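Here the complex is missing one protein chain, while the rest keep their positions.
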Amino acid sequence: MTVSQVVFILLSIAALGGALGVVFARNLFRAALALVLSFVGVAGFYVLLEAEFLAMVQILVYVGAIAILIIFAIMLSRRMMSSETQPWNEQWVGAVVVAAALFAALVFILSRVDWPATEAQVPADSISQLGQALVSPDFYVLPFEVASVLLLVALVGAVIIAREQ
Amino acid sequence: MLLDYVWLIPLFPLAGVLINAFLGRWLPRRLVAAIASLAIVASFAMAAVLFFQMLGLPAEAEGGGAGRQRIVPIFSWIVSGDFVVEANILLDPLSIVMALVVTGVSALIHIYSAGYMAGEEYHNRYFTWLNLFVFMMLILVLGDSFLTMYVGWEGVGLCSYLLIGYWFERESAANAAKKAFLVNRVGDFGLALGIMLIFATFGSVAFGQVLPAAASIPAGTATAIALLLFLGAAGKSAQIPLHVWLPDAMEGPTPVSALIHAATMVTAGVYMVARTHALFEVSLSALNWVMWIGALTAFLAATVALVQKDIKRVLAYSTISQLGYMFLALGAGAYAAAIFHLATHAFFKGLLFLGAGSVMHALSGELDIFKMGELRKKLPWTFRTFLIGVLALSGVPFFSGFFSKEAILSGAFEGGAIVPWLLGLVTAGLTAFYAFRVLFVAFYGKSRLDKKVERHVHESPWVMIVPMALLAVLAFAGGYIGLPRVLGIGSAVEEFLAPVFADSTLVHTAGEATLEWLLIGLSVVAVAAGILAAWWIYVRNWGLAGRLTQSARRLYDLAFAGYHADRAYMEAIVQPLRMLGEGLAGAVEQRSIDRAVNGVGELVGLAGEGLRRLQTGLVRNYALAMFLGVVAILAYFVLRGVLSW
Partner (left out) sequence: MEISLPTFDFLVVAPEIVVLITALLVMVVDMVIGREQKGRLAWVALVGVLAAGALSYYLWDGSDPALHDMLAADGYALFLNLAILVAAALAILFSLEYTGRVGLAQGEYYTLLLLSTAGMMLMAAAINLMTIFLALEILSISLYVLVGLNRAERRSAEAALKYFVLGAFASGFLLYGMALIYGQAGTTSLAGIRAAVQAGGEPSALLLVGLGLMIAGFGFKVALVPFQMWTPDVYQGAPTSVTAFMSVGAKVAGFAALGRVALYAFGDLQGDWRWVLAVLSALTMTVGNLAALRQANLKRMLAYSSIAHAGYALAGLAAGNAQGTSGLLFYLFAYAFMNAGAFAIIIAAGRFEGATGGGETLDDFAGLAARKPGLAVAMALFMLSLAGVPPLAGFLAKLYVFGAAVRGGLIWLAVFGVVNSVISAYYYLRVVVSMYMREGRPAAVPAPVCAGLQVGVALAAVAIVLLGLWPGPIVDLARVAALALLGG
């Protein structure tokens, strides 16, 4: 087993364990903390794939912004801090069966996929290339602009929801 | 040429619809009725003019002339690649006969309605729908493609549905309308599928392209198409087992029963089979189905009519039975005879219904013939016209019903359908019995009227009597357009319709004169026996009927209940469907509404509170269903993969 494989397994444990924690935690606050763990695990994958920039973004945006925002929201609403919720409900059997079936189907299919892989090295200046691709008309400037509309929509929506009547 | 203005025929009723629908509320009541009636009269006049024009043309296409058939383009309805549907009018002997019958009888019944419905509240609505009905019926019979026919088919169904439920305050009327609608949908479903299959097979839905090509398709396909079309015909024309709606449809106003449920709409199925006979002839088994269903319906409905007490129900079962005759004729390949009977039946059954309406009008809505009696003296004009109707329906010689029934029975016999012919013969006797039973019980004997009712008995106004009288003339004289072949003069209607059915491959060997006379003699005997029996039971030995009923109680009850067709449907189809519907919708609905009401309180305000909703609400159920769907789709791909990779 190579080092990177060991690291991969450890990171997987972190990501999946965190995700399980989110689902099974009785306390919402703990669930949010588990979410952070899961996010960090995913950031680790990016590092392993030599996509350091994405790893940074993952940490900054998901851990630094999203998870923290969730934790703020939970802490600010008193009832949620203290209340214990029941993660199991009456349809858990069905859910487990369906989830297991989906898992089995995916495993079955993905196991016989001939994954396309590239031998190319990661370019040294990946960040500048990424930046250029993002604003280059031949690559992603259009989705970039469309994404700005999406953000605008989200912003307007958030303001409307949050505003007092 | 004048024939190119055929579109005026449906245009007049349409104009009537538009005027009365949009201005009717502000117009005086009489004017509304006058506009509606005039529209139909104009339409009839146009049809009559075209009919005589057509008579002046050569019967067969010759020397560049198209003969009596012509297609009058109206507009291109659908043009999508190779899918082209023209909304054209097909003018030929068959469609002009249908148009004449429809507009003629409609005109008289419109005029009658002016008197009959005078006191009704939703006067303009009634006439609007009645005009709309005539318009749709004309689209049905004049259209030159299956699709235009289907437009009319659905349209008349809709009008019929609305008019049956016209007295919507009555629960029974609303239910009857619903039943008529549902049963007809079964038929419409067959028709729609049939048309779809025609389109898939022929790549066209125009009569002019489908029917000539019919012989070239495989017999299996032809059988499927023909049976699907016949399912539609059976629904519209109330043939077993889709007959159950017609008796209940009598909840509608009587002129509606006369027009829609006796004279015109219910004959649409007959018209369709006649029009598309080329398809039926490719598959003899389909044609056999038509014949046997027709014969059985004729016989069974007649036995039910024997014992009904409600005058309109007798007439309704009689209509089912007479329609059965027409299908019997179609199945035996005697198409012209079927159309002939369609016409005479429109006259005399329309007349009988109008007579029944006149009786109801006089007796404050009484329907039970055993609570009538002696009306002969109180309603002399109604009696005279009703008598002619009864004579015609019974098939008494020299009245119209006699000739058309004769044409059907001899056609069936010559077509080699001996058992159906026998059923038809017996039915002729039964018909005479129940027709005269109504006449004797309601119009003869002693008055059994309610004292209160009796004081108000009055003959109907002239506006109702005149249409009845005119129909009576037709019910008598209408038969002379189709004299029996054996007389050597030739049947005018058969000759006129001959070009339409010229492509028929069914061979009818005309029997010898002696045989023809023998057949006529047999049916006269059957009719005479029926009349005599009715006279014996209901005039000579009043009270015998009751004893007979007692001695055959179970049989009587069975027939009275129409062989429990309704209950069979109820238990076999309606109940299970209802349970299914409740299972699918009811259970889910109940819970989600309750949950929504209970759960709502926690929601407003903090979005965080809403998260709890995830744990307690139904969202998780919805999500699970989605999850299940995803798994099912993936499982399909996996299974496909296992099988093919």
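Here the chain labels run A and B in written order, and each chain numbers its own residues starting at 1.
By our rule, contacts are C-beta pairs under 8 Å (C-beta built on N, C-alpha and C of every residue); 3 or more make two chains touch, one makes a residue touch a chain.
These numbers were taken from a predicted model, which means no experiment stands behind them.
Would you mind spotting which of B:112, B:133, B:161 or B:327 touches the chain that isn't drawn?
Here the residue in touch with the unshown chain is B:161.
Looking beyond the chains shown, say which of A:20, A:68, A:127 or A:150 touches the absent one.
Counting the whole complex, the residue in contact with the absent chain is A:150.
Determine which one of B:72, B:196, B:498 or B:565 touches the chain that has been left out.
The single option touching the absent chain is B:196.
Using the definition of touch stated at the top, determine which of B:2, B:518, B:568 or B:619 touches the missing chain.
In the full complex, the listed residue that touches the missing chain is B:619.
At which residues does chain B meet the chain that is not included here?
Its contact residues with the unshown chain are 21, 25, 75-81, 83, 125, 147, 150-151, 154-155, 158, 161-162, 165-166, 168-169, 174, 177, 181-182, 185-186, 188-189, 192-193, 196-197, 199-200, 580-582, 584-586, 588-589, 592, 596, 599-601, 603-604, 607, 610, 613-614, 617-619, 621-623, 625-626, 628-630, 633-634, 636-637, 640-641, 644-645.
Please output the residues of chain A touching the missing chain, sorted low to high.
Where chain A meets the chain not shown: residues 106, 109-110, 112-113, 115-116, 135-143, 146-147, 149-150, 152-154, 156-157, 160-161, 165.
The rule is short, and it goes like this: only the chains that are shown with their structure count from here on.
Which integer distance in Å separates the CA centroid of chain A from that of chain B?
Using C-alpha averages as centres, the distance is 67 Å.
Mind pulling up the chain A residues that touch chain B in the complex?
28, 73-74, 77, 79-80, 85-86, 89, 91, 94-95, 98-99, 101-102, 105-106, 108-109, 112, 161
If you look only at chain B, which of its residues touch chain A in the complex?
606-609, 611-612, 615, 620-621, 624, 627-628, 630-631, 634-635, 637-638, 641, 645
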